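There's a structure below that I have some questions on.
A protein chain is absent from this complex, but the other protein chains hold their places.
Chains here go by letter, A, B and C, matching the order in which they are written, and residues are numbered from 1 within each.
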Amino acid sequence: MYPDEFDYYRAESVDDALDLLDEHSGAGTTELLAGGHSLLPAMKTGLSSPDVLIDISGVEEMQGISVDGDTLSIGAMTRYSDLLGSDAVAEHAPALAAAVEQVGDVQVRNRGTIGGNLAHADPAADLPGAALASDATLVTHGPDGEREIPADDFFFGMYTTDVGPDELLTRIEIPSADGALGAYAKKPSPSSGYAMVGVAALLEIDGDGVTSARVGANGVMDHGVRLSPVEDALADGALDDETMASAANHAGDDLDVDMMMSDLQASNEFRAQLLEVYTERALTAAIESGSSSAAAD
Amino acid sequence: MAIFLVVWRQYRVGVSYSHRRHSHMEFSGTFELEDATTEEVWLALSDPVMIEHALPGCEFLVVVEDTDPDFDALREEHADRDVEPTSDPEVIAERAFEEGNHYAAIIGISIGPVNPTFETVVTIDERDQPYMEASGEGSAGDSSFEMSSWMDLDGADDGVEVEWATEADVFGRIAQMGQRVINPAANQVVKRFFSSVQDEIREREIAEGSTVEQAQSDEDDRGIVDRILGRSDGSKQ
Amino acid sequence: MTEHDIELSVNGTTHELTVESRTLLVHALRDELGYTGTNVGCESSTCGACTVHLDGDAVKSCTLLAVQADGAEIGTVEGLAEDGTYAPIQEGFQKEHGLQCGYCTPGMMLAADDLLERNPDPDEGEIREAIEGNLCRCTGYQNIVNAVEFAADEMGEASSPEMTAADGGGDD
Partner (left out) sequence: MGIETIEADELDVESVLGSAVERREDPSLITGEAEYTDDIQRPNMAHMSVLRSQYGHATINGVDTSDAEAMDGVIGVYTADDLDVPGEIPVGWLLDSLETPVHPLLAGETARYQGDGIAVVVAEERYIASDAVDAIDVDYDRRDAVIDPKEAVEDDAPVVHDDLDDNTAFDWEIGDADETDAAFDEAAHTAEVDLTNQRLIPNAMEPRATVAEYKPGTEELEVHMTSQNPHLHRQLMSGVLDVPEHKLHIVAPDVGGGFGSKIHHYPDEALACWCAMETGRPVKWTATRTETYLTDAHGRDHESHAELAMDEEGIITGMRVKTYAGMGAYLSTFAPAVPTYLYGTLLSGQYDIPAIHCNVVGAFTNGAPVDAYRGAGRPEALYLVERIITLGAREMGMDPAEFRRQNFVPSDDFPHQTPVAVEYDSGDYEPALDKALEAVGYDDLRERQEELREEGRYLGIGLSSYIEACGLAPSELAGQLGAQAGLWESGLVRVHPTGKVTAFCGTSGHGQGHETTYAQIVSDELGIPYDDIEIVEGDTDEIPQGMGTYGSRSAAVGGSALATSSQKVVEKAKKIAAHQLEASEEDVEFENGDFSVAGAPERSMHIQDVAAQSYLAHDMPDGIEPGLEETSFYDPDNFVFPFGTHIAVVEVDPETGEIEFENYVAVDDVGPQINPKIVEGQVHGGVAQGIGQALYEGAEYDDNAQLVTGSMQDYTVPKAEHIPTMETDSTVTPSPHNPLGVKGVGEAGTIAAPQAVVNAVTDALQPFGVDHIDMPLTGEAVWRAVNDAPDAGAEGGDEAIADGSGGKDGGEN
């Protein structure tokens, strides 16, 4: 199928994008085009017919990865492939790095962007869980300037976030997790590659123990969620498989199985089962990442 | 003004495992409104304007002659519609849902980049306090849905329990291409609708019981409240 | 509806053309410019038959507006062979019977080339992972994996004088 007609504008800067958003805020629908790998398929199948597309993928100030003190800052239009090639991301945001590796396929990773992923907020995307686990702050720009939104407050529901219609997500800031162990375990849908369940884990460690943990999941509920009971069970626990397994048993404690995602690929009940298994796999993979990097050192 | 405490006691979506369920959805739930009577809640739920306000993305909801209205004309007529929900029984009486009536609505659903606008017609199939049943269908381009719902009020000790259920089937492009989003999207619409219904009811002052009673008057021999409440000949007190 | 004048460099040849906003890159390549070696197999960005190189990276040309590619260097299957000599990946597909109906093959080769660019010596798992965005219904993938391994070996041999020199000082 083919997209319906629309007008296309390329934004040269954040201000330009905001102006374009403002200019086209009246009649019809306007969509921001980042990597386009969620939007264009929806447009081609006729599910989505925006009147105006504002292409923000080339905005320079929304590109790139930098480290400022203890903060890793990633431009929203940074492509997955650039994140994968970045030592800074691997070092400071190991859970995110692990999740990015599992997004889509090579072609998708060559085009898709971190900001597009998070702002689109597909419940089955791979990055919401990692953003939550990484304690990311999502920075938006709007007519009134900049707004910083903690990942915990960012995701509202399916495709719904705190980003307003006149705003755009410009930057993701992540407190450095240098030395922490991060991992992402995903059960992909065999057809779409989206996560039936994906669990991102970040363990702060001290010797053989976990000092604190952040665990986020996507694919399970209609938006990314923190698995606080798992985090609680891990805090001050031992860094061993047994602790991980028993903590993973709490993965679904705060979640209502009836409200879990249920679709062709997996029922909510099966997702509840997968959530526990993949939480355990994420946690043990985090431990393994520690031992392998230790070995590499 | 009474304060309604809303308790989400139960909310279920169509999750029973069956491999052919996928564009057929069943939702049901129960919520409680404290410090309210069945009459008060029924009255609120009788107001199409209240429903219009509660339905996410609803441009208008108006009574129409038949199940095949001219939506273009309706759009024009109601383009700048600005009708507020009310707690005034007189006003509600004028426009209250009636069994056998048809209502037309334009409902824009927004699921991320997917924004179908449904031309919808709903028929009140049964309306007899405290029970109401409605069915309808909507279409947006080459997608459409059919739904049927019922709602039952049950007076509890110090409040009202509202039990409801909706079944919906989706057809066409959205059913085919939007598999991954239909269930959660519909879920979101239903969830938002009922939470808005509760907000709307909560914001009313109709719970000042006197308002309702005062309205007892004239014209129709059933009395205005009976009419609003959809009671036939006051047999169901 | 807006139209846009764009410039695409395809396999080193520059083309100027006017496209609608909605024209997909794959249709600009096929219908406007005649590069029909790039195929369309689906509309859900799943099958990868339309894979081309955009500034050196494998992308799905059905999931990219032509206007987005304005000014870019596009590589298609037609540009793989140089002066009538097959690229190693083409040779691999021929030698290892890596294709049957051939419809997925151009996209498959371009995805594989992207992999070999990043990872000159991939193992089987890495190859299978690298082509997860490319569907083949004929081969069962096994001979495609062999074809990519063949190309990797071929390219490794081609650059082996350097490799040997570099490795010479290693701790072998």
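Basically, contacts are C-beta pairs under 8 Å (C-beta built on N, C-alpha and C of every residue); 3 or more make two chains touch, one makes a residue touch a chain.
Computed from a prediction, not measured in an experiment: that's the story for all the values here.
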Practice prompt. Could you run through the displayed chains and say which ones the absent chain touches?
Written response: A, B, C
Worksheet entry | Per the touch definition above, residue among C:Ala66, C:Met109 or C:Ala152 touching the missing chain | C:Met109
Worksheet item: Which of C:Ile6, C:Leu25, C:Cys47 or C:Ala152 sits in contact with the chain that's absent?
Response: C:Cys47
Response to the item:
subunit B residues touching the chain left out here are 17, 19-24, 141-144, 146, 169-173, 175-177, 179-180
Worksheet, complete the sentence: Absent-chain interface residues of subunit C come out as 20, 22-23, 27, 30-31, 34-44, 46-47, 49, 76-78, 80-81, 86, 90, 93-97, 99-106, 109, 124, 127-129, 131-132, 134-146
Worksheet entry | Where the unshown chain meets subunit A, residue by residue | 1-2, 4-5, 41, 45-46, 187, 190-192, 245, 249, 264, 266-267, 270, 273-274, 276-277
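Simple rule for what comes next: only the chains that are shown with their structure count from here on.
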Worksheet item: Can the chain contact pattern be summarised as a line, a ring, a star, a complete graph, or none of these (other)?
Response: line
Worksheet item: Roughly how far is subunit B from subunit C, going centre to centre by Cα mean, in whole Å?
Response: 54
Worksheet item: In whole angstrom, how far does the Cα centroid of subunit A sit from the Cα centroid of subunit B?
Response: 36
Discussion item. Show the residues in subunit A shared as contacts by 2 or more other chains, in ascending order.
Written reply: 43, 45, 192
Discussion item. Using the touch definition from the top, which residues of subunit B touch two or more other chains?
Written reply: none
Fill in: Parts of subunit A lying in touch with subunit B, wherever the complex brings them together
29, 31, 38-39, 42-43, 45-50, 120-124, 157-160, 192, 194, 222, 257-265, 267-269
Worksheet item: In their shared complex, at which residues does subunit C touch subunit A?
Response: 1-2, 4, 20-22, 24, 43-46, 48, 51, 54, 57-60, 62-65, 67-68, 111, 114-115, 130, 132-134
Worksheet item: Which positions of subunit B touch subunit A when the two form their complex?
Response: 11-15, 17, 22, 111-116, 141-142, 173-174, 177-181, 183-185, 187-188
